[in-house]
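Structure incoming, see below.
Note that one protein chain of the assembly has been removed; the remaining protein chains are unaltered in position.
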Amino acid sequence: MENFKAIIEALILASEAPLALEKICVILENVEKAEVKKAIEQLIVEYNERQSGICLVEVAGGFQFRTRSELSPWVKKLKGTKSASLSPAALETLAIVAYRQPIVKAEIEDIRGVDVSAPLRGLLDKKLVRIVGRKDVPGKPIIYGTTKKFLEVFNLKDLSELPTLRELKEISEQKEPESVTEPELIEEYSDT
Amino acid sequence: MENFKAIIEALILASEAPLALEKICVILENVEKAEVKKAIEQLIVEYNERQSGICLVEVAGGFQFRTRSELSPWVKKLKGTKSASLSPAALETLAIVAYRQPIVKAEIEDIRGVDVSAPLRGLLDKKLVRIVGRKDVPGKPIIYGTTKKFLEVFNLKDLSELPTLRELKEISEQKEPESVTEPELIEEYSDT
Partner (left out) sequence: MTDETTDYAIKLDIFEGPLDLLLYLIKKNEIDIYNIPVALITEQYLQYLKIIKSLNLDLAGEYLVMASTLIHIKSKMLLPVPDEPSDEESEEDPRAELVKQLLEYQTFKEAATALSGRPLLERDVFARSAPIDDKVEKSTEDEDELIEVNVFELIEAFHRLVSRIDKKELLEIDLEKMSLTDIINDVMERLTREKNLTFEELLGERIDRRRIIYTFLAVLELIKMKMVKAYQTSAFGVIRIFPAVES
């Protein structure tokens, strides 16, 4: 098995979802995790250097071949115009869930100032958001969190890769809002 | 569009079926068919020379990336650990068992309106449903219930964490677009 890099390449291509390093190791059995990692890194560099239309990216806790984003106009032409864009309401709701998870519906509504039933339902349908459990308070409200698919769709390695909210404030040339409490990011809520 | 080879590569990766030469030409518009063909041939050679785990092959009247056939044992191993989803029939049967347990087969069939032998057996095999006991009525029908694994798969502490229908309605019942501020929510249902 001298050429396990080729095997890794084949596995990543064949996998339906981003393929986790651990899973590759399980399949390869006798190769050190560090070596597998090195091989993947080499592959990433090779695809980049080759100016290929394909790149190997780390996303949602795994590796996946994707088309280069500059080429999207061409791929879109192939795929037709069924661009699955999210409405602003859905995006805002998703952003709140992503940064504040685990979160209940009432908390999302507090922030958005409107009822979020419809966008929340849309996000559940699209599997970008999932039910994480119930909060142990009277009424046992449902707790929501983001899914692995959310990471896949938004091209994130994991939740810690979400742009921090502080960075956003800087971009938006706000006067420094010292008094605002910094919402902390809850890291591990990716699903199994 | 000097680097149309990269575009071709991206198109082939993203295509749902083997991509025909003619279709590539339609998308690229201003490139000669002969040139497109030459680029594809170059790509095929490149992938071969690189000893990559992936090869570009002509199949079913088009081009497609495949894993190299020598590597199929590894790919098979990957597919063996593939995660499965439940068929709609299985999911419906499981839903009835989950919400109405303990329940006998005839009752499930009353609700689904069809024979549930096959999905029920599948659920037993997958260890999502188990035999809880027998009912002391003529025929001594088997009573079914959900398992611990069911709770694990659905990430539930116990059955009381299952969302109730009332809650589902709360998030799903679309108010008719009564306010102007929400019309874009509707599009959310139509896409994907």
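We just call them A and B in the order they show up, numbering each chain from 1.
Basically, contacts are C-beta pairs under 8 Å (C-beta built on N, C-alpha and C of every residue); 3 or more make two chains touch, one makes a residue touch a chain.
A quick note: this is a predicted structure, and the numbers were derived from the prediction, not measured.
Across the entire complex, the residue among B:31, B:124 or B:153 in touch with the chain not shown is B:153.
Touching residues on subunit B toward the chain that is not drawn are 10, 13-18, 64-67, 69, 72, 75-76, 79-86, 88, 91-92, 94-96, 98-102, 111-113, 126, 128, 131-137, 140, 143, 145-146, 153-156, 158-166, 168-169, 172, 178-184. By the touch criterion stated above, the residues of subunit A touching the omitted chain are 13-14, 57, 64-69, 72, 75, 79, 83-86, 88-89, 91-92, 94-96, 98-99, 111-115, 124, 127, 130-131, 140, 147, 152-156, 163, 165, 168-169, 171-172, 174-175, 177, 180, 183, 192.
Criterion: only the chains that are shown with their structure count from here on.
Separation between the centroids of subunit A and subunit B, computed from CA atoms only, is 18 Å. Partner subunit B is touched in their complex by these residues of subunit A: 3, 5-11, 13-16, 19, 23, 26-28, 51-54, 65-68, 71, 74-75, 77-79, 82, 84-90, 105, 114, 117-122, 124-126, 131-134, 140, 142, 191-192. Per the touch definition, subunit B reaches subunit A in the complex via residues 3, 5-11, 13-15, 19, 23, 27-28, 51-54, 65, 67-68, 71, 74-75, 77-79, 81-82, 155-157, 160-161, 163, 167, 170-175, 181-182, 184-185, 187-189, 191-192.
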